[in-house]
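All protein chains but one are shown in place.
Chain naming follows the written order as A, B and C, and within any one chain the residues start at number 1.
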């Protein structure tokens, strides 16, 4: 399963004095794209947290192919890596307005009960979203 | 009453492509300096929040005199503007390694009970810190 | 003259442990909205910088009326305060999805030549954008 995020601009405050978008921003963009995908599938991450389920990132990796610059229009392709069990794994491709692949990434998320902070298995309603 | 923060470096990720430290960082630095001052006075803001008191910023202003650059060593002077009542008002002077004043600022903080999110008067233990 | 930004979501990484959007984000949002307004008026801030003109923020203020929360859809109204001369002054109103005014702000920007870092008067092509 795949999802393409809406395009979004690299903001001025995302740049650094090298003139590039600072590399720490990709992890934020991946998070934004995941949350948009869930919303698109009918799930509010905000409500999930209110219902007591947290999804912290437990591992990630990034490979930078080209820099991103101020005002670039980026969009993100998310790919579900496998059906979720104890964790949810996505890979990401970040493209710019020229369809250049500028970054590839990966994140692994856990499921936690917020009151106990204990790991749980993937909730059924999440599993069903991706089991198609 | 006054407090001088420890000096700290402008981080690479704080810069923007203009080669300046991005102006939005000053509000973060003021917050860090306030929390250090409270710690210095024997109060843990972390524990205050656990005890149910929040101190959100309700107003602020900034005046930039000179830019700050990557690797600059800044420190912050905080001045209590008046004895706290319903709010806590500080002004700030940011200096660099050459003793240049680079920014002046002001923040006003409210006191809220975290369960009700209602404003309260300045707690006694905070008032006493500053009543000297 | 006025401009209304596109609505945008409060991102997860914009929140803090108080459960609010951190107050330092407003200055970033104002910048994004200014740059969108300029783009809408036919001016690329990116190209302005390449052409040697910088527009640093020299003063700002914020007044917080209500908090913003994760996933809120905010939009920003920008008002030109007066015709630009040596500086460009805007005020801002931030509204959420319920049409609540949550924040009011102000910024003053200078014009600098990037090679000399010296202040200049408002360039003609900027003046004309706003002289209507």
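The definition used in the following text is that a contact is a pair of C-beta atoms (placed from the backbone, for glycine too) under 8 Å apart; a residue touches a chain by one contact, two chains touch by 3 or more.
In this text the structure is predicted, and so the values were computed from the model without any measurement.
Enquirer: Among A:1, A:41 or A:54, which one is in touch with the chain left out?
Expert: With A:1, A:41 or A:54 as choices, the missing chain is touched by A:54.
Enquirer: Identify the residues of chain B touching the omitted chain, counting contacts across the whole complex.
Expert: That gives, for chain B, the contact residues 9, 11-13, 28, 31-32, 35, 44-46, 70-71.
Enquirer: Give me the chain C residues in contact with the hidden chain, please.
Expert: Output for chain C: 12-13, 15-19, 22, 24, 70.
Enquirer: If the missing chain were put back, which residues of chain A would it touch?
Expert: 17-18, 20, 22-25, 27-28, 31, 49, 54, 56-64, 67, 114
Note that in this section only the chains that are shown with their structure count from here on.
Enquirer: Which chain is the middle one, judged by CA centres?
Expert: Answer for the innermost chain: C.
Enquirer: Which rotation angle, from 0 to 180°, best lines up the CA atoms of chain B with chain C, given as a multiple of 5?
Expert: 180
Enquirer: Check the residue numbers that chain A and chain B use where they touch, and answer same if over half are used by both copies, otherwise different.
Expert: Same-residue interface.
Enquirer: For chain A versus chain C, what separation do you get between their C-alpha means, in angstrom?
Expert: The mean C-alpha positions of chain A and chain C differ by 27 Å.
Enquirer: Per the centroid of Cα atoms for each chain, what is the distance between chain A and chain B, given in Å?
Expert: Chain A and chain B have C-alpha centres separated by 32 Å.
Enquirer: Residues of chain B that touch two or more other chains: which are they?
Expert: 17-18, 24
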